[in-house]
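Complex shown without one protein chain; remaining protein chains in place.
Then we have subunit A:
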Amino acid sequence: MIRRIPIASRIKIALIDALQETVTKVIQQTGSLHNCKYADIRIGINEMKHASAEDGKAKGAGEDASISFGIRMLAGEMTAWGYYGQELGEAESTPKSIHKKLTLGMHTAYARAVTNAKKKAEFQSLAPSLREVNLAKIDICNDTIHATFDEDPRNAPLKDIITLCTTTSQDMRSISKDVHYTYAHVQTGINRELFCSTEGACIDQSYALTQGVVSVVAQKAGGIPEICYDYVGDLRGWEVLKDKNVYQQSFDEFALLRTRETVELIDAEFLSATDEPVIVVTNPHFNALLVHEIVGHPTEADRALKLETAYAGRSWLFWDFDDNELEKQIASPLLTAYSDPSIHGYGHYKYDMEGTPGKRVNLIENGIFKGFMNGREQAAILNQPPNGSMRATESYYVPLVRMTNTVFANGNTPPSEIIAEVRDGYYIVNHRIPSISESRENFRISSQRVYKIENGQTTTLYRQGGITADSKDFLMNIDAIGNDFEVFPVPHCGKGQPMQIMRVGNGSPTLRSKARLTGH
């Protein structure tokens, strides 16, 4: 008797084992393409379970797997890029059918690269800075990285995930009659991606992901609602939602804390904006978004080289090769910032999506700007070593320069001392929403809560507040750095066209500086 195997059983991350040979064969075929200089293929499988609930009622659930691939190609006389990406499905998840799809994709990417290269050559008289693409050299690696977890996310029963969401959102709702809406969303799973290039690299990396999201809306009758939206998550297993996370709280405890804080805020005064800078102490959660926006983004080499001018913007750290902030003081000598994929957090990995080993990049050392996160093409232009910062949100998207775990380094002053030294100032607690100017030279970021600091003590609680400053002024004015460093999950970083929403890690200790207050 032949046992019928459900189609879905084929889509598991284990399928990658059977695809190594297929992908290698397709990569080898590029050798027969005239003037093909380089190609790489990424094929990824994402096994994920998820559920969501509002106000104690289940809203959705799923247990699914997706598979997709992307092919980058450099070809033509005047070497240019061509790219093709596609989602695959259950019906096409045999090595034979995937071989066919990859071969078709490779020919499409090649045709685009060759046409693009031809046009580039034709345009050189009108546009003399056009050049052949040059990729900086890297160590060619063959490696397998296994996912890290205590509790395998694939073993988490879907019904338990649904129950966690419904009970959490119900518990949040029951905290106060002023709670008008609650939401909980949980996802857990494993992503595995195989990278092979014509240079001989073959890297097989797997990472677990577990994330919980809560949202709560609280409102007094006739008042303005107070809304909180926050996350807990890490590239680990189900244990993240127990207490192995930055908050060291279970998902439910985290959700209830955010709900209580939100309810507390609806009785608070609105913060008034100031015309002049005041002393502000900003906590690690707030600084996670701050470092993301005013240090992380402007230290992405593609922005510095103007590739994001039409979209996410340029970098205030790089005007041109002659005029930039490299090796200049841009921050207080107390401040160091770096980006490090080797530490835990959403930006953790061993190799980036060009197969480059991920390295710690020192961005600011004792206030001096030191360099950019890059990919191979930007590294060649900037004449810097590649540091492995290229990532894409899905295997079928083109990799871009992305933050890893980008942080302000730890200091050695207890945060309580930093506050105690302030006679008159404000304590800015937890980030909310950012708005940053085009080259990241100015920011306005709102916070979940603001406290007045009077004679070294936090006193009045305010709502709907935040701070605004020119980035360099804020960084230069830092006069105290806490010893309470933490890395937080930042799951919604948009960049590129089409826009890719990336998970990155951002962290910091407590800081003290000066900024104008913003309010309602």
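The working rule: a residue touches a chain if its C-beta (ideal position, glycine included) is under 8 Å from a C-beta of that chain, and two chains touch if they have at least 3 such contacts; residues count from 1.
Just so it is clear, contacts and distances are computed from a predicted model.
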Listed names "Multicomponent Na+:H+ antiporter subunit A", "ABC transporter permease", "TldE protein, part of TldE/TldD proteolytic complex" or "NADH ubiquinone oxidoreductase 20 kDa subunit", with the criterion being the UniProt name of the chain not displayed: "TldE protein, part of TldE/TldD proteolytic complex"
Just to verify: which one of A:24, A:94 or A:108 makes contact with the chain not shown? A:108
Tell me which of A:42, A:120 or A:154 is the one touching the absent chain. A:120
Residue numbers in subunit A that touch the chain omitted from display: 6-8, 51, 57-64, 66-67, 80-92, 108, 111-112, 115-116, 119-120, 123, 126-131, 133, 158, 162, 180-181, 183, 215, 217, 219, 224-227, 273, 305-311, 313-314, 316, 319-321, 323-324, 381, 394, 396-398, 432-439, 441-442, 444, 446, 464, 466, 468, 470-473, 494, 497-499, 518, 520
